[in-house]
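Just one protein chain is left out here, and the rest sit where they should.
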Amino acid sequence: MRAFSYERANDPAHAATRAAAVSGAKFIAGGTNLLDLMKLEIETPAHLIDVSGTGLERIEETADGGLRIGAFVSNTDLAADSRVRRDYPVLTRALVAGASGQLRNKATTGGNLLQRTRCPYFYDTAQPCNKRDPGAGCGALTEGAFSRQLGIIGTSDACIATHPSDMAVAMRALDASVETVTSTGATRRISLDEFHRLPGETPEIETVLDAGEMITAVTLPAPIGGRQAYQKVRDRASYAFALVSVALVRQPDGTGRVALGGVAPKPWRRADADAELPNGAHAVMAKLLAGARPTEENAFKVALAERTLAAMLAED
Amino acid sequence: MEFNRPAGQNLFDKARIVGKPHTRVDAPLKVTGTAPYAYERNDVVRSHLVGYPIGSEIAKGKITAIDAGAARKAPGVRVVITTLEIEPLGIWNYNVARLFGGNVVEHYQQAIAVVVADTFEQARAAAHLVNVTYEIDEDAEFDLDAAFARLEGTGEPSTNVGDFDAAFADAPVTLDEMYRTPSQTHAMMEPHASIVDWSDGGEMTVWTSNQMIEWNRQALATTFSIDPDTIRVESPYIGGGFGGKLWLRADAVLAALGSRATGQPVKLALPRPFMMNNTTHRSATVQRIRLGATRDGKLTAIGHEAASHTLPGGRGENATAQTPYFYAGENRRVMHHLVDMHLPEASDMRAPGEASGLMALEIAMDEMAEKLGIDPVEFRILNDTQVNPSKPSVPFSERHFVECLRRGAEKFGWADRNMTPGGRREGQWLIGHGMAGAYRGNLTLPSGARARLSDGKLIIETDMTDIGTGSYTIIAETAAETMGLSMDAVEVRLGNSAWPVSSGSGGQFGASSSTAGVYAACLALRDEIAERIGAQEAEFRDGNVVAGNTATPLSEIDGELVGEDTMTFGKFHTEEYLMATFGAHFVEVGVHIGTGETRLRRMLAVCDSGRILNPVTARSQVLGGMVMGIGAALSEHLATDTGRGFFVNHDLAGYEVAVHADIPEQEVVFLDTLDPVATPLKSKGVGELGICGVAAAIANAAYNASGVRVRDYPITLDRMIDRLPAI
Partner (left out) sequence: MSPPIEYELRRRTFLAGAATLTASTALPWTANAKESGMQTANAEPVGPETSRISLRVNGESRTLELDNRTSLLDALREHMGLTGTKKGCDHGQCGACTVSVNGQRINSCLSLAVMHEGDEVTTIEGLGTPDDLHPMQAAFAEHDGFQCGYCTPGQICSATAVLEEIKAGVPSYVTGDLTGPIEMSDAEIRERMSGNICRCGAYSNILAAINDVAES
């Protein structure tokens, strides 16, 4: 971990201004992913702006009947919120599927969206990685590499990393938006679908955020009801990243929404796949995973995603 | 004293303490965080510096340059020592790769430099400033399957009895299958760590985390070409080992070099993401098993050919270890190929050999039972043997495998299981049952101890270690029993090279060997006490030494009396008997019909290990083995990058050991057996038996549940997903 200077911010707009002004600055809130990466010098900020005291840890009801979740609401507090449990159960289920109790107490809503991939080639600084070191090549795509956990869709020849979040998969199914404040003090709202970028030729750029721009909240539209479920498939029973995860919202008439985790560089959902839900899991996945480009080692995720959804639908 | 014939009736047959449940004597320290582990010896080491290791980024080749200029100028840095500046250090008997020195890279993350700084933060940051240039040697193979295909059928069998080929060809029922087990890592919770004070280049003191104090001292002497008598090693508390801390490793070597260079004590812990490639691991195996049997279920031909990888000169993982001995059968051929590979150093991990071998053999037995239409428990009973089947003139010292099977089947309700694979469903879970036999050889090693009696307090000193096994407690029990004292009157001091050399902890030899050594030392002390009170014969009970009609409290014996001895084991042990431990595992699993995830629902182990010295700690050892067996069955897998030659998932997020949520209701039954051939306490090891066979029992249950037979571990859903029944 490189030496860094440290300041506490108490105002989001001021924090954003500082972050844009100071070379090598980064925000820190929960720190559960950033410090992990700083220890390995995958992240090397020269200056940390502690934004945990900026007053963004409230969950408020919005005028249109939805919820506005402050960026620094912890994963635990969000999962335990009675409105979330009642009206957005898929979000609670996804949150408690992630990490461990200790980590969820520290991890924040904004940080969760910004967490970086768990690709082992990204994590090992002796290995080539286009995301960590643009132009170095992708270690996971060379002969003999281990790619079982990695992405099957939305990936590129430069990068097959996945986004590791569970929370974001449920939020995607709920049509969440991200609110930010920019370095000029302006605010903007970005749909979660547009928030994460696909890797293409520039896997090092993961979101649409500008320099210094800070997440202030995630908003959820008014509750949509239906049966909501989140199933996370993994090798061990807990405290593991997903091989595949499925967020499902299903209305009594059989329509609904499906989002996938563990398969792509962002929470993966398509409107045309949602539309197939009344026709069953195979029809959904034929759309949702159309054009998938798995490796030999992770091609099983195609069948796994379909079977997982099929099992969830069969539970109704 | 030498143990040179089977034990007769002795004091342990009327034991008050040994064999009874006792909570650990070190429990109050461990549950309060006050037991000092290697990196925490603030009680004895002050003003130390901190070291941080740097490892090779290639698997095989040479280092042509190391630029440490920026690191040396970094804040707080006292010294950077690179491998290019040090003559190749010596390599002790059981180490394979060189721990430091010279320009040759033998494996990924082999230590190539160390940074020593005032603080951990400074050392870690400076380590990232070191630039290394390599010359890669491309002549390296990392594919064990390819190696097995090349080597199969070549070389000399280790066991070749009867005529395997003819018997297999003639057998009416045969099985011929391939099985694979992955490389595994110990992943003990405490990383390898040492503090070394070699400030003046004279005496070296090493506070470390090591299972084998004397091996460690000898290895340090060889590595640094110094007199072992100038080295003191202390390791009183060890945060787990499982074989990964049998050896001197880079932590102590780098700390010693750093201390010598700076003239101050240096402490160094291996960073977790560095450990899995830098230290040792259990090698992957590829195994071909062929079984031939008569229609009524008698095995007539047993063929087991396996391969594992190793650095040149190492030992690999001999998965055929049990096959010469476990089951009857007149014709067998057993062979293990050691394949040279520049992966990190393969070495021992809990039950080396049998753990991997039984993962395959016990699936094969299940498959054969199915082909024969015989219950798998009965099939194993049919093929029991009371003698070494590869050398029938040698009997097992004690073998109660059949009783393990019968007791387990009864207790588990084996008869009630569904016998049609894929035939039982509860909601979305397919429910299955499986079992496997367990076999682990039993070793004893010479073990010494010193017993001091001072003011009624008995102090036991030995370089024996407690890696979580319960040594402190069973040694206290043995000493209290032998001296007729209560447990509170005994203090046990372990893990210091200043004390008599013991067996150490490994190979499940520690408990039985070290308690025998403590018994010998206590007998020597009893002689001293008897002599002091002028008695020819004396008994020791209730805190007294009793001679004739006179009872003298031990607390009234003036001054200090000392008994010291080493228990050695005569040749009869290995020449006249075959000694082993046995067990049977029964498990119930659920396989999710949609996802193929396999989860445990209940587990039972029945063990035959001779006298159980302390049912509390022995049970915990077996429970722990079962937990590690769950990991081995379902998730543990050091993924090899066969292009670059390294283990990819080298941290505790990528390498998935079992967590709380993986663990079902577990039960352990110990048969009430004694093995007089083993030691005067008639006890054998149990800590490694606990893992043997567990994974196969789970594999067999997963098959019974799903109808999908998986022969490659771990049994992850991707190996099942395309063969699962319709949802």
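Should a chain be cited, it is by its letter among A and B, assigned in written order, with residues numbered from 1 in that chain.
Here is the rule we use: a contact is a pair of C-beta atoms (placed from the backbone, for glycine too) under 8 Å apart; a residue touches a chain by one contact, two chains touch by 3 or more.
Note that this is a predicted model, so its numbers are computed, not measured.
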| item | value |
| --- | --- |
| Which of A:Gly55, A:Pro134 or A:Gly185 contacts the chain that the document leaves out | A:Pro134 |
| Selected from B:Asn131, B:Ser486, B:Thr550 or B:Thr574 as touching the chain missing from the view | B:Asn131 |
| Per the touch definition above, residue among B:Ala328, B:Leu623 or B:Leu674 touching the missing chain | B:Leu623 |
| Contacts of subunit A with the absent chain, listed as residue ranges | 1, 3-7, 22-26, 28, 31-32, 35-36, 39, 41-48, 50, 52, 76, 79-80, 82, 85-86, 89, 92-93, 96-97, 99-103, 105-106, 125-126, 132-134, 136-137, 141-145, 152, 155, 160, 204, 211, 232, 237-239, 282-283, 285-286, 289-296, 299, 302, 306 |
| Positions on subunit B where the hidden chain makes contact | 23-24, 26-37, 39-40, 42, 57-58, 64, 119-122, 125, 128, 130-139, 186-191, 237-242, 269, 271-273, 467-470, 616-617, 619-621, 623-628, 643-644, 651-653, 657-661, 663, 665-666 |
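One rule holds in what follows: only the chains that are shown with their structure count from here on.
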| item | value |
| --- | --- |
| Euclidean distance of C-alpha centroids - subunit A vs subunit B, Å | 40 |
| Subunit A contact footprint on subunit B (complex, rising order) | 57, 75, 108, 121, 124-125, 128, 142, 273, 428, 592-597, 599, 631, 634-635, 639-644, 648-651, 653-654, 656-662, 714, 716-718, 721-722, 724, 727 |
| Subunit B partner contacts - residues on subunit A that touch it in the complex | 1-3, 39-41, 118, 120-121, 123-124, 126-127, 139, 142-146, 148, 231, 233-241, 243, 300, 303-304, 307-308, 310-312, 314-315 |
